[in-house]
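Just dropping this structure here.
A selection of the complex's chains, in situ.
Labels run A, B and C following the written order; every chain starts at residue 1.
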Amino acid sequence: MSRINANTKGVFVIAATPFTPDGKIDHNSLDGMVDFYFDKGADGLTILGMMGEAPKLTQSESLAIAKQIIKRAAGKPIVVGVSAPGLAAIGELTKAVMDEGAAGVMVAPPGNLKTNEQIITYYANVVKTIGEDVPVVLQDFPLATGVSISSATMGTIFENHPSIVMLKHEDWPGLQKISDLRDAEKKGRRRVSILCGNAGVFLPEEMRRGADGAMTGFAYPEMMVEICRLCNADQYDKAHDLFDAYLPLMRYEQQPALGLAVRKFILARRGVIAHASQRQPGADLSPTAQQEVIFLMTRLEKRMAEIS
Amino acid sequence: MSRINANTKGVFVIAATPFTPDGKIDHNSLDGMVDFYFDKGADGLTILGMMGEAPKLTQSESLAIAKQIIKRAAGKPIVVGVSAPGLAAIGELTKAVMDEGAAGVMVAPPGNLKTNEQIITYYANVVKTIGEDVPVVLQDFPLATGVSISSATMGTIFENHPSIVMLKHEDWPGLQKISDLRDAEKKGRRRVSILCGNAGVFLPEEMRRGADGAMTGFAYPEMMVEICRLCNADQYDKAHDLFDAYLPLMRYEQQPALGLAVRKFILARRGVIAHASQRQPGADLSPTAQQEVIFLMTRLEKRMAEIS
Amino acid sequence: MSRINANTKGVFVIAATPFTPDGKIDHNSLDGMVDFYFDKGADGLTILGMMGEAPKLTQSESLAIAKQIIKRAAGKPIVVGVSAPGLAAIGELTKAVMDEGAAGVMVAPPGNLKTNEQIITYYANVVKTIGEDVPVVLQDFPLATGVSISSATMGTIFENHPSIVMLKHEDWPGLQKISDLRDAEKKGRRRVSILCGNAGVFLPEEMRRGADGAMTGFAYPEMMVEICRLCNADQYDKAHDLFDAYLPLMRYEQQPALGLAVRKFILARRGVIAHASQRQPGADLSPTAQQEVIFLMTRLEKRMAEIS
């Protein structure tokens, strides 16, 4: 059982939750999907996040999925999204998944938080509820949550709670925030791991600014793995060559709400999951959109052949 | 087992959830609180709403509370709040409480809904998830949810779903919406029950506009019962005399977030619950605020003696 | 030419802007309205605020109104609302009205501010734009602006900018904020004047917590004047007696958006302005709503006869 910490690096893929066309959890696809992510080089997975359709699951379903994935991961770290409107639900799910061997939990701020003080108090309550021994990922995603966390507020939270060891970084624009956090660490603040989201659309710049890797669900995790490797080796031009090949598709997959349908469509075409289906309610990918994605996938393959 | 329907009238008190000072559910106070509400004339209760600290409960706690209250109510109707970010949780909790004998469920729209079309689709998904046989209360509370439902949108929802039998009305301003709905019914749209919230601060005007009663948690339910009775008897001046006596306290209790602390403080002073405690996190009532409430309670008693 | 400062006390009425039924500024009513406010005991006026329909005016109209009112006020202080999306417009209007003899300007935060840091920077930019010699009222009205300013953030702003001499207080709930500010002053922070808004619905409690008066547009300014006098004389029970008589109407006038129509309707019935008209677009007062207001005005007169 491995746990994340402030020095964790690499690529944690946000895992999809496969469903059958009639809305049942596709447990058959789950193991294969986990294998696929790790075969492509993922260092860990994050499950039951926004893109994992977590709110469409009952708690018993959530636990069953977590259990199966943690088992299949065979010791590789699995972070579990536990964001919920109330602390009781967060506490209950956290205890259950940590007991199963999760590597940590991820918590986004609820949308009713306004002032810096309210945000700081919220994370104090979270840590108090789940215990100081559970590693926490702070998810900073203002576009989805509506909550803006300044660099200074984030610093206060990190100083207050050593168990918050990682930032899932997806503010937009967000590059300066990485620089701010790393600058503060140079002046003595304790280190946190920074893994970046937003479908990877700023990954090379984020790595160069000091990020430790990626935590997002782009359907080609091998791209993220390779870009992190190249950036860590200071081969930025090569990293951008690869990045540029994937960017047209990443941009398409980053579209809010629609993005999950795109992601599942690609994963299904790649044979990773049996069906692109989302559980209802879910935005369908129209035939026109499917053609657009296939067009981009074909161009990607052609471009990859050119640059490799 | 009684169920609500489109002709339900009267006062449904939004029930508090009593806790002990150390944050445990105060099951000992629960039965007495239920008895108190019915002794004061309530026609039914609504539980596990925003003011019932529902998000602070685990699902097993929610069910235990619902079970105890439904049993104690001995056949009187209990509406259960089931609002949640995802449909699966709504479906699961609805099934459980309806099996226990609930009179119906209440659903507020999630904050991410924007257009009329999205709101209409959401309620279609809710009804599909829980089944067309479960009576539903649509909670219209834009100040808390951030979702504005126009009179026309509401009309479409009522026309689409006969199982949505009641509106918990707490838009602000909201009087025109009652008139709009009743006008549409005169022109042929099916009737819905309208029970009003907002701590009762517009109750006489709402009754005169065509509301069927109140659904709110003001700590003096006897006031709501009597105002409904007087308005139904067209004794509006008497209704306002009573209303005016309570209004200073209602206004104080209506304060967002702080209101629940006020409500529980009064209920505890009235001997209805053993402790004013909220489960953490909860806004405390400062000593100064406590003095202000006691001052207003004392003035209320004096005024009641004058007008009775 | 008098200017507001950190010790300003009393009642500043938020002035309406009278229009003729065809949408022209009713300059004939303006002087009489100014006289009415001062006859009823107002210490000053605040013009071109949200309730003054400022956004419906062209800048030349705004200036013409300001000029006429400042002249008619004959030395009594006139605060001018200058909130705008951009600093240039704020700077331009401020210069113009200060040249005319305004007592200061009022600025609410624009809705796109999120973090404490952004709010603090915004007011620094405002003060830099208009100059440090112009007295500023900070309007704290989260329900209308969407911006939440914590007590600590407000303290920082007051410490940074001596020219921000007054708070128009209308957070809701907001009593604790008054206590917080006064407590900080006891520990050494410089004093600011606190005048309270929200149609006066918490005025007695606000005065007791340390407010200096009222800044709101309730159509019976004599009530605000008298309550401030009674509270300053520690006659709180008498203050509440008066307050309770007006509260049913204040509550009705406090309704968002609709409130201005109510206010103008009452002012017109009291003979203060010739027409209740708002410039388009403006929410009309329906015949039913008019009857409700007249009913409450009649009850107020009766109650005033009883308690006087």
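Definition applied: a contact is a pair of C-beta atoms (placed from the backbone, for glycine too) under 8 Å apart; a residue touches a chain by one contact, two chains touch by 3 or more.
Keep in mind that what you see is a predicted model, and the values were worked out from it rather than measured.
**Student:** Quick one: how many copies does the complete complex have, if 3 are shown in place?
**Tutor:** 4
We adopt the following convention: only the chains that are shown with their structure count from here on.
**Student:** So, comparing C-alpha centroids, which chain is the farthest one from chain A?
**Tutor:** Farthest chain from chain A, going by C-alpha centroids: C.
**Student:** Nearest chain to the global Cα centroid?
**Tutor:** Per-chain C-alpha centroids ranked by distance to the global centroid put B first.
**Student:** Nearest whole angstrom, what separates the Cα centre of chain A from the Cα centre of chain B?
**Tutor:** That gives a centre separation of 38 Å.
**Student:** Could you give the separation in Å between the centres of chain B and chain C, each centre being the mean of its C-alpha atoms?
**Tutor:** 33
**Student:** Any idea how many Å lie between the Cα centroids of chain A and chain C?
**Tutor:** 47
**Student:** Tell me, which residues of chain B touch at least two other chains?
**Tutor:** none
**Student:** In the complex formed with chain B, which residues of chain A make contact?
**Tutor:** For chain A paired with chain B, touching residues are 54-59, 61, 84-89, 91-92, 111, 121-122, 125, 128, 279-281.
**Student:** In the complex of these two chains, what residues of chain C are touching chain B?
**Tutor:** 172-173, 175-176, 179, 201-202, 205, 208-209, 236-237, 240, 243-244, 247-248, 251-252, 255-258, 286, 288-289, 292, 295, 299, 303
**Student:** What does chain C use to touch chain A in their complex?
**Tutor:** 114-118, 142, 148-150, 152-153
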